[in-house]
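With one protein chain removed, the remaining protein chains of the complex are shown where they sit.
Order of writing sets the labels: A and B. Residues in every chain begin at 1.
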Amino acid sequence: MAQVALGLVNGAFYAMLSLGLAVIFGMLNVINFTHGAQFMMGAFAAWLMLGILGVPFWASLVLAPIIVGLIGVVLEKLLLKRIYHLDHLYGFLLTFGMALIIEGMFQWKWGSSGAPYPAPITGGTDLGFMIMPSYRLFVVVAALAICLATWYGIERTKLGAYLRAATENPTLVRAFGINVPRLITLTYGLGVGLAALAGVLAAPIMQVSPLMGTNLVLVVFAVVVIGGMGSIMGSIVTGFGLGLVEGLTKVYYPPAANTVIFVVMAIVLLVKPAGLFGQAK
Amino acid sequence: MADTLLKVDGLQAWYGESHILHGIGFEIARGELVTLLGRNGAGKTTTLKSVMGIVEKRTGSVTFDGRETVGLPSDQIARLGLAYCPEERGIFSSLNVEENLLLPPVVRPGGMSLAEIYQLFPNLMERRRSQGTKLSGGEQQMLAIGRILRTGASLLLLDEPTEGLAPVIVQRIGDIIHQLKGRGFTILLVEQNFHFAATVADRHYVMEDGRVVDMIASADVQQNIGKLQAYLGV
Partner (left out) sequence: MSGQRIVVALVLAAAALAAPWFAYPVFLMTALCFALFACAFNLLLGYAGLMSFGHAMFFGTAGYFYGHVVKEWAMPPELGLLAGVGGAAALGVVTGALAIRRQGIYFAMITLAFAQMIFFLCVQAPFTHGEDGLQGIPRRALLGGLIPTKDDRVLYYVVLAIFLFGYFAIYRFIHSPFGQILKAIRDNEQRAVSLGYEADRYKLLAFVLSAALAGLAGSTKAMVLQFATLTDVSAAMSGEVVLMALVGGLGTIVGPVVGAFVIITMQNYLASAGEFVLVIQGAIFVVIVIAFRKGLVGELTEWWRRRSAPRPAAGDD
């Protein structure tokens, strides 16, 4: 039971990251391979700000996503916008290259081994069936809130309506007088900011290290294949659900814990190739 | 013309390598309702898209209210006060009816309010929470027209609003276009159905193979009926 609840913590990261990937893909038609590196940058930003300037966790939770999001905006304006007219594969390759550059620079400067980030909340919370570390409980709740807020922002607000419409038919949206290129830049910044926010939340749990995001994002790709990228709620549910599955596997057959998501992916490809929430290919 | 709102001169346009418009010229006065007639593939839609800046590869001159628009991106053109209702209607399936209506931003003052639009299209009011693409064809057309009335645009570009609709609906749309003209909108209407066009328009331009080949005032349509039928192949 405890493992299952802890599985939700991983699920929280899967959900936040796959959500960002889906939002970016919808608007930019690019699978953002840099997502893991941007997650890492979020964690690093928090760690550096704490170490150098003494900025507390709670401030980093706001500042780091803004900083990393702005870097994302620059990358979009400098590089990504040049390849929207090309096959999706080029976006994948470009963002892969960007990830290599970013991670390589961090490794070069700070080495591959990680550094700990002190948990801002200590102690445990009695959930009745288990005592859960309070910080982890906070992560699950916060991630859920962030995901739902993102869902609300996209499905229920004016800006969200622009995003949805521009995902469907950018040309027409632009002909209505909306600056679609700017909307695309903004979307990328927001998606990247979301990844960085997940990174800040992860800092006290994982070691802050240059490669912390890469391994995660590879699993998140499987999550995205399983869920399909068509639905925001789908991404959230799939992310948390797979975290739970992973937690359960840890209980019943620990050696398979880190491969179970890939097995689920294989099964989904067999049974419903378009993904659980995807439209036909 | 005394008060020209839109003036198109020597407009050429391309889709990639294919040259579609070969020097189009026409003008529309403020408050006028003008149609573009022509057979399938004559280049009517391309003309609207080029005026709107959706077809980006274009040369020549398009002035709106005295401002040159060739070279501007389509969002900036829209902000001058042009609004476009596409042939395929372009209703967004991920938006409900009201979200579709509220999508185009207000670019100038003086547009219709949501309440006025619902008054004009009571069906849309009833179905305002439905998914946009769940509406019937006629309702979708009304939504596509209603959507561009809020923005304060003074020139409406309507691409075949009656295409594929039942005669009663066509009549309804004719009424609405009449009312819009009455409200002071300037309208450029693309039509294949020239019987319908003749009932609403002041003047007609006829297109053939990417060129404007004739201009006929509504009053002269009866004398020129044979010529028109030849142009349109009906």
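Everything that follows uses one rule, which is that contacts are C-beta pairs under 8 Å (C-beta built on N, C-alpha and C of every residue); 3 or more make two chains touch, one makes a residue touch a chain.
All values reported here derive from a predicted model rather than from experimental measurement.
J.: Given the contact rule set out at the top, which of the displayed chains would the hidden chain touch in the full complex?
T.: A
J.: Identify the residue among A:A99, A:M132 or A:L190 that touches the chain left out of the display.
T.: A:A99
J.: For the full complex, which residue in A:G51, A:P116 or A:P273 touches the chain that was left out?
T.: Per the contact definition at the top, the residue touching the missing chain is A:P273.
J.: Where does subunit A touch the missing chain, residue by residue?
T.: Missing-chain contacts on subunit A: residues 31, 79, 82-83, 86-94, 96-105, 107-108, 112, 214, 218-219, 221-222, 224-225, 255, 258-259, 262-263, 265-266, 269-270, 273-274, 281.
Just so it is clear, only the chains that are shown with their structure count from here on.
J.: Centre to centre, by mean C-alpha position, how many angstrom separate subunit A and subunit B?
T.: 43
J.: Under the definition above, what is the set of subunit A residues touching subunit B in their complex?
T.: So the residues of subunit A touching subunit B come out as 158, 161-162, 164-165, 167-169, 171-180.
J.: Which part of subunit B faces subunit A closely enough to touch in the complex?
T.: Interface residues on subunit B, with respect to subunit A: 52-54, 73-79, 83-84, 86, 90, 92-95, 99, 102-105, 107, 148, 151.
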